[in-house]
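All protein chains but one are shown at their positions in the complex.
Each chain carries a letter (A and B) given by its place in the written order, and its residues are counted from 1.
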Amino acid sequence: MMQQTPPIPEIIQAIPLQSYLILSTALFVIGIIGVLTRRNAIVIFMSIELMLNAANLLLIAFSSYKSDASGQVFVFFIMAVAAAEVAVGLAIIVMIYRNTRTIDVGFLNKLKW
Amino acid sequence: MYPIVLLSVLGIVVLFLGFMKSKSVLLPATLLFLVLALASNFIDWNQGKVLYFYEMLAVNNLTLAFNAIVLVSAFMIVAMTRGFQDQEEAQPAEYYGIMLFSLVGAFMIIGYEHLIMLFVGIEILSVSMYILTGSDKSNLRSNEAALKYFLMGAFATGIMLFGIALLYGATGSFNLTDIQSYVSIQGRGVSYILYAGLLLLLIGMLFKVSAAPFHFWTPDVYDGAPTIFTTFMSTIVKTAGFAAIFRLLSHSFTPIYSFWWITLAAITVLTLLVGNIIAVYQNSFKRMLAYSSISHAGYLLIAVTSLSPQTENAILFYSLAYSIATISAFGVLMLVSKKKALEGQVDESYAAFNGLAAQNPLLAFVLAVSMLSLAGIPLTAGFWGKFFVFGSAVERGLVWMLVVAVLMSAVGIYYYFRAIIAAYLKEGDIGKIRIAPFYRIILVVATAMTILFGLAPGIFEKLL
């Protein structure tokens, strides 16, 4: 019987879950730094994507270690939502570019950034 | 559950109605759909707690009452949109469709039982708001507001998701009841990951309801968005957001109250201070209302922080009173600023109201009642809202927080009364403003409700 069940992936046996936690936290922090330091709207948006991916990695790591599928289904939803958000965000950026010819958030000084 | 299904379908119907030649059918159809949704909302009334769709959605009287508040606010706001059709570039079918869809998101976060419903609901609500904020396409301020709202909103979503992931890691489930049982079994010994996850999730949600220090986007976005959608944001998003925060904390995290209340109390006090004090310095009425919405988020947070048996009623009543007063205040502002715009000057400052009472006694009265209600003067609904909120804080013994809140309400009186003084005492040359009959009815009903609930708050409790 034991031979029929597929083996536990090697990575789960060899690497503690902590490493994945730290890796995804690193990605998350890098994303936050990007959002706070950059001014180009598209780069800020890419940093936000990094943050979402940190959450994805975390969910998948937890899900695989606990062998519970719901975490991975959640990631599925995050990806779908990210796609919808990107569409709207880029439409907003294109709209602004039409009016101002720039997408540097610095021009937002009318609204006191 | 029924309004979710109904509005999802009817929103699509509205989009299709947009293909018709005559745009005049859109507004009545949307209003009819909202009434239908409100009626269907009460099918589940008094059934106790019901879980739908594999424990995704919970329905009980509290969630139904929140749904009803959201629907009533939406009805009033949509009824005020007369005039979308007049503008050449406007796409009314899209606006109405997106508004109906955003309500679906609001219902999801009011009654979520599973964190994925919270996440998807918040996204539906926020993405709709990003779009509506930017809907005044040729107006640069509206564009900037949309971009800023979008970037900050997506940032908050990222933080929230990381929090959800950590909560999942700690408890092994996304289900609120499972999380609750995990927390109550572990008691104070829950892992630090849960604390971190809860904090990040809360930060993400507080961002959406614009509590300080996560409020910095609010004034600009509320100021830049078309006024009608500012109204939508400051009432519906806020009501639904607070319902969601209250649901999370009261359902799952009561056993570790001693952990989160200090954080939340600090945020509450900061929100009260920031909202009220900066509002004093505003010259624009619209910006003042944005800061006022921050300060009202602070009052609502008092109720959430104290988390006593009274809290449910306090939040419900407060959001109702706040929503109605805000809608009528913005309603008057829209009429006045439209009149000014026709005369060739965009004016959303206090000075726009100068001399309003001379030729438009009704508008001035509506404005005055809504300002009194927002300030929390007795005989208005806002007074009882504050009364209940403070009552729940007293029950928990948070007297020091109460002192701050009362002081800040006193500050609030100053900036709310500026509008009344402008309308009644200052000289100005506003001519007679034409009000569409339906618009007039909405304003009168909102004012009547504010006074009615102010005279007899018991009516509301009887309804529950």
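Keep this in mind: a residue touches a chain if its C-beta (ideal position, glycine included) is under 8 Å from a C-beta of that chain, and two chains touch if they have at least 3 such contacts.
By definition in this document, contacts and distances are computed from a predicted model.
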By UniProt, of "ABC transporter permease subunit", "Energy-coupling factor transport system ATP-binding protein", "NADH-quinone oxidoreductase subunit J" or "Secreted protein", the chain left out is "NADH-quinone oxidoreductase subunit J"
From B:67, B:81 or B:128, the answer for touching the chain not displayed is B:128
Only one of B:17, B:34, B:108 or B:302 touches the unshown chain, namely B:108
Would you write out the residues of chain B that touch the absent chain, in ascending order?
-> 4, 8, 11-12, 15, 52-54, 56-57, 89, 91, 94, 97-98, 101-102, 104-105, 108, 114, 116-117, 120-121, 123-124, 127-128, 130-131, 134-135, 137-138, 146, 169-170, 191-193, 195-196
Note that chain A touches the chain not displayed via residues 5-23, 25-34, 36-40, 42-43, 45-47, 49-50, 53, 56-57, 60-61, 63-70, 72-73, 75-77, 79-88, 90-95, 97-98, 103-104, 106
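Rule of thumb we're sticking to: only the chains that are shown with their structure count from here on.
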Go ahead and note the Å separation of the Cα centroids belonging to chain A and chain B.
-> 28
For the complex, which residues does chain A have touching chain B?
-> 21, 24, 28, 31, 35, 41, 44-45, 48, 51-52, 54-55, 58-59, 62, 66, 68, 70-71, 74, 77-78, 81, 84-85, 88-89, 92-93, 95-96, 99-100, 105, 107-108, 110-113
Which of the residues in chain B come into contact with chain A in the complex?
-> 115-116, 119-120, 123, 127, 130-131, 134, 137-138, 140-141, 143-148, 150-151, 154-155, 157-159, 161-162, 164-166, 168-169, 172-174, 220, 223-224
